[in-house]
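A protein chain is absent from this complex, but the other protein chains hold their places.
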Amino acid sequence: MTEPQPASSPSLPRARQPAAPALSAAGEGWPALARGGLWREAWRRLRRNRAALAGLVFLALVALGALGADLLAPYPYWQQDLAAVRQGPSPQHWLGTDELGRDVLSRLLYGARISLAVGLIVQLLIVLIGVPVGALAGYYGGWLDTLLMRAVDVLYSLPDLLLVIVVMSTVRAALHGGGTPSGLAAVDAAFGGLLGVFVALALTSWLTVARLVRGQVLYYKTREFVEAARALGASTPRLLWGHLLPNTLAPVIVAATFGVPHAILLEASLSFLGLGVQAPLPSWGAMILEGYKAMRAQPHLLIAPATALSLTVLSCNFVGDGLRDALDPWLRH
Amino acid sequence: MLALSCRLAIGLVLAAMVVAACRGGPSARDATQAPSEQVLRVPTTEPPTLDPGLATDHTSLDIIWQLFEGLVAFDDQGNVYGVEAERWTVSDDGRTYTFQLRDGLRWSDGHPVTAADYEYAWKRNIAPATASDYANVLYPVLNAQRIHKEGADPSTLGVRAVDDRTLVVQLEQPAAYFLRLAATWTYYPLPRWAIERHGDRWTEAENIVTNGPFKLQAWRHNQELVLVRNDTYWGPRPTLERAIFKVFPEGAEEQWVAAYEAGELDATTTNTPLPPAQADRLRSDPRYQNEIRRFPASATRFIVVNHRRPYLRDPRVRQALGLAIDRERLLNDVLRRAGKPATSLQPEGIAGRKPDLWPTENVQRARELLAEAGYPNGQGFPELTFTYNTADVWKTLGQYLQQRWKETLNINVRLDNMEWKVFLKWRYEPGWTAQGDLYRGGWVSDFEDPYNWYNTLWDSAEDPTQFNGGWGNREYDALVRRARAELDPAARVALYEQAEALLARDYIHIPLFYDQYEVLVKPYVQNFVPSRVLGETPLTKIAIATR
Partner (left out) sequence: MGRYLLRRVLLLIPIWLAVYTLTFALMQATPGGPWDREKPVPREVREALDRKYGLDRPVWQQYLDYLASVVTRFDFGPSYTSRGRTVNDILADFFPVSLTLGLLAMAVGTTLGVTLGVVSALRHNTWIDYLAMAFAIGGVSVPAFVVGPLLVIVFALGLGWLPTQGWGRPEQAVLPVLTLALLPAALLARYTRAAMLEVLRADYIRTARAKGLPGRLVLLRHALRNALIPVVTVAGVLLGTIITGSFYVEFVFNVPGLGRYFVTAVTNRDYPVLMGVTLLFATAVAVMNLLVDVLYAYLDPRIRYD
């Protein structure tokens, strides 16, 4: 007999995140004609928000670290030193070494690439799918609304883990199923085989955003300024783009700031099932998972990536809050 | 309203904590204090079945071994002894076995255990309608294959209860390993009346009827199984009164270590391994020096090589890959696993094994071999892919190999990590046969006989179903097929030794290490001794040194 099913270990949490509700119900939206000025005004206000600025600076630093990992990292992320495994912080290795004697700081820098990519690309895809669906459902209402929203209910209930496995296998077969490697396959390899994860996570996570956008559009489409614009003969696309969608920004931003860490952690749980980033490429999520196992013996393996993730989430929240406040034209402190 | 509910919630939480603190957890014992009862608490995962005819996995067997028993058994020295069979005879042609059952055998419900219960069990297990995963272990019995593969009548199986205590077995052809097979769980007797009455649910605690030293008192699914002494058992009375198997989720390694440390468990089992990081910590903690123990296992981990790939067909290339690995360091520093570096593919205890014939680690020699094969310093050698399913041990191993082969042989390795079932399916698809190079492999003896290795694994007729490496050698096949039927033990071992020499010469796959079971056992638990084979740990021998 061969060994039984290997440790499945902590794996996928339900990929759902709760819907962020419509928060900016106090405002009445902004007139379309003043938009350019509002952006400038918003930026000015964002700059005055110290927390948001600090968050922005930190995120910029992380992004720089990720992009410049080749120059900044003291060691290659894959370089092992079997004579110095699982060591605590030292002058040679500021954040210590892992089970194969690799430098944790270097892996953290390279890991930022994968984790930021997961967080941002998935959020981008989510917005690209969720906003149009939500807007259409809310704007047209009626049977289209019922259809789209019940479809959201259905997708919400599907076993997303199964979906991830199917999508990843399909993507893998399509990319590496023989013949000459395509450009997309190279992209996939650069992201540690995560292209399928991006697609699968986006497919299961846009539902919340769609619900939010629909709620906002429903609320605003009966407000005076929209009615007025319609009476003046504004076309549907113009109503949507010019008047309704800008008002959905605030909750979408809040949802996205929660969505980034969520996607990063989800990638981590997928790596337990063999669906995450391909070794030896690091990701923060995978590092947290490995660190959790060594928690009682070598806590630095957990503390380093967990702190990096928490600070990033904190920054995302500050920036998200700042953006929300800055974009709410009626907010006065 | 708000303030009230807030106060209420805080109050509730505090109350719960106080209750818990006062009770101190009734199941928690002081970590060092000996208990006052003959009760053993060990972890397990949820057993998929307790039906000996259907069991395929270690978890189910851990329980089944305590509840059921068969005709014969083997000790770790390879000596056979009768369990329910008092004695047995083998005909001169090696095709007829006659077993005499002991007098006074009883099922847990009082029914006598008869030869007919064996006949029923074997015929039921081979019937295609039963859909037993291990039905093929019955294949040596006359007509078994025809019944299972071609739909012949199960009643034609070559087993017959002549009277209550005499069982006659006809084999298709002589099989020297038949007694070894007959000791496995698929050959255990079954209580026909219970199965016919309760159907698939006969293994629930309220329905099950067993013939072993323990019986099942309760099975709270996903929580615990409670085993108690079986008073109708024929043999020596176990010292233990009760064994509680606490069910944990699969892979909850940290949890059973924590439960053990908190005094909620008395031992961990061979089926609930210690996570490497924790084992490391416990080994260096003086409190646990006497509680962490290792036992050998009849199991080998190795790297499966795809012989269909032209550049891997040269034995010198396979040897170069194998000789370049530093197994001692791999085990102790990288994987931190209990184990022993492997030379032969066969583990200790398998007759015919000759580790001396296999080449030993030598980086210099590895480089020379690679150069002789036409790839000096790895030049012109294509990138290799090492595939594994997700498990920490394989992931770490893959990364070690990647760097090790790059440093020593200048060979590049790509790692390919797959979800469990995707991996299992992939092994029989062109993704492996046409495009794969290496994957992680391992084998644990079902029964400690050379047949279970030389024939089951490396005979080319078995190849597509086992590791699917594409290696075949007619001389080897002829040797192991002769050994299968050879009834003279010395001649049989000699045949397997010749077969071993061929495996060593061809270095068909790359041996890594032999497994060991590493368990935690409280000092007051006596005679906790797992067998090499599947880590079977008989509760009958265990005693608690009570206060």
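By letter and in written order, the chains are A and B; residue numbering begins at 1 in each of them.
In this text, contacts are C-beta pairs under 8 Å (C-beta built on N, C-alpha and C of every residue); 3 or more make two chains touch, one makes a residue touch a chain.
These numbers were taken from a predicted model, which means no experiment stands behind them.
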Touching residue (missing chain; options B:254, B:416 or B:500): B:254
Options B:422, B:438 or B:544, residue touching the unrepresented chain: B:422
Omitted-chain contact residue, chosen from B:66, B:100, B:132 or B:387: B:132
Where the missing chain touches subunit B, by residue: 2, 5-6, 8-9, 13, 16-17, 19-21, 23-28, 46, 48-49, 51, 54, 56, 128-133, 135-136, 148-149, 200-204, 220-223, 246-250, 252, 254-255, 258-259, 261-262, 264, 419-426, 428, 465-466
Residue numbers in subunit A that touch the chain omitted from display: 1-5, 8, 10-14, 16, 18-26, 146, 150-151, 153-159, 161-163, 165-166, 169-170, 254, 258, 261-262, 265, 268, 273, 288-289, 292, 295-296, 302, 306, 309-310, 313-314, 317, 331
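Note that in this section only the chains that are shown with their structure count from here on.
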Distance between the centres, which are taken as Cα means, of subunit B and subunit A, whole angstrom: 43
Of subunit B, residues touching subunit A in the complex: 56-59, 249-251, 253-254, 275, 277-278, 280-281, 329, 333-334, 336, 389-392, 395-396, 398-400, 402-403, 415-420, 422-423, 435, 442-446, 534
Residue numbers on subunit A that touch subunit B, as the complex places them: 1-9, 78-80, 82, 85, 99-100, 165, 168-169, 178, 271-276, 278-280, 293-294, 296-298
